[in-house]
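Of the protein chains in this complex, one is absent; all others appear in place.
So, chain A:
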Amino acid sequence: LLICYRKPKTKRAKRFLEKREPKLNENTKNAMLIKGGNANLTVTEVLKDIYAVKKPFAVLYKRKNITRPFEDQTSLEFFSKKSDCSLFLFGSHNKKRPNNLIIGRMFDYHVLDMIELGVEKFVSLKDIKNSKCPEGTKPMLIFAGDVFDVNEEYRRLKSLLIDFFRGPTVPSIRLAGLEYVLHFTAVDGKIYMRSYKVLLKKSGCKIPRIELEEMGPSLDLVMRRTHLASDDLYKLSLKQPKGLKPKKKKNISHDVFGTTYGRIHMQKQDLSKLQTRKMKGLKKRPAEKSAEDGGVTPKKSKSA
């Protein structure tokens, strides 16, 4: 509130504030990648790789920050406010929780959900000597495994991962540019995250045949602690403002077979004033007339 008492004095400051205020259609979520007080090489490499995947919608903090997100969230919230990031990935390492990653998101600069994941195996971008896809490609996301729907924590994790890796929302996409796919498999209490480069090969028909080439970072994750938002706070964050709902067109309905029906509302017609004259279709034809008159044709046929 103290902020809005001071009006911005330059147009640049005004644009800066307008970018950060709540809007009907929101900006793409930014992610901040933070190292903890005792981050080791693995965790640092993970953060660097995720940063490469999420550029330009991510900030990588170089210095170590000695905080414990599960105990105290104020410093995370402070960073989120300063850099206008609503997603975060915090990496740390200690004997009890080796190669720890805390992935989380914010609502209104307060922590909404946080899930702690342990990295069991990590293969970095530079370890796999294949060609990479360009920076900023929108990835295709695939989740395999029924656990992602059954377990509540896994469901939130799925939502978090989609939020994290989604990228900007676009109205149309170049079909040849679908190069990157992130595949998450949940099996046996472990989550395997693999990234592949998509090669579109010629097949006989219009749809190309897919061949995959392992490319990017691959992680074997195991779920540790979670800090999920309460149901009503989560529902509050899901609420969309009314202006975003598409306007329903009235008097149009569709049936099961795809036929579109329309309704037209007519005013009451005065049937006595209905136009029945001068309508060619209603004119009596000679055949009808002759049937009426009993075979006597009034017209004389002209003889040549």
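Here is the rule we go by: a residue touches a chain if its C-beta (ideal position, glycine included) is under 8 Å from a C-beta of that chain, and two chains touch if they have at least 3 such contacts; residues count from 1.
As a working rule, contacts and distances are computed from a predicted model.
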{"item": "Chain not displayed: protein name in its UniProt record (\"Ribosomal eL28/Mak16 domain-containing protein\", \"ATP synthase subunit d, putative isoform 1\", \"AP-2 complex subunit alpha\" or \"Ribosome biogenesis regulatory protein\")", "value": "\"Ribosome biogenesis regulatory protein\""}
{"item": "Touch criterion as defined above, residue of A:L41, A:I207, A:M266 or A:M279 at the omitted chain", "value": "A:I207"}
{"item": "From A:S131, A:S172 or A:Q267, residue that would touch the chain that is not displayed", "value": "A:S172"}
{"item": "Chain A, residues in touch with the chain not shown (by the definition above)", "value": "1, 4-5, 7, 21-24, 26-27, 29, 86, 105-110, 112, 138-146, 148-149, 158-159, 162-163, 166, 169-178, 181, 183, 185-188, 192, 194, 196, 198, 200, 203-212, 214, 232, 234, 236-241, 246"}
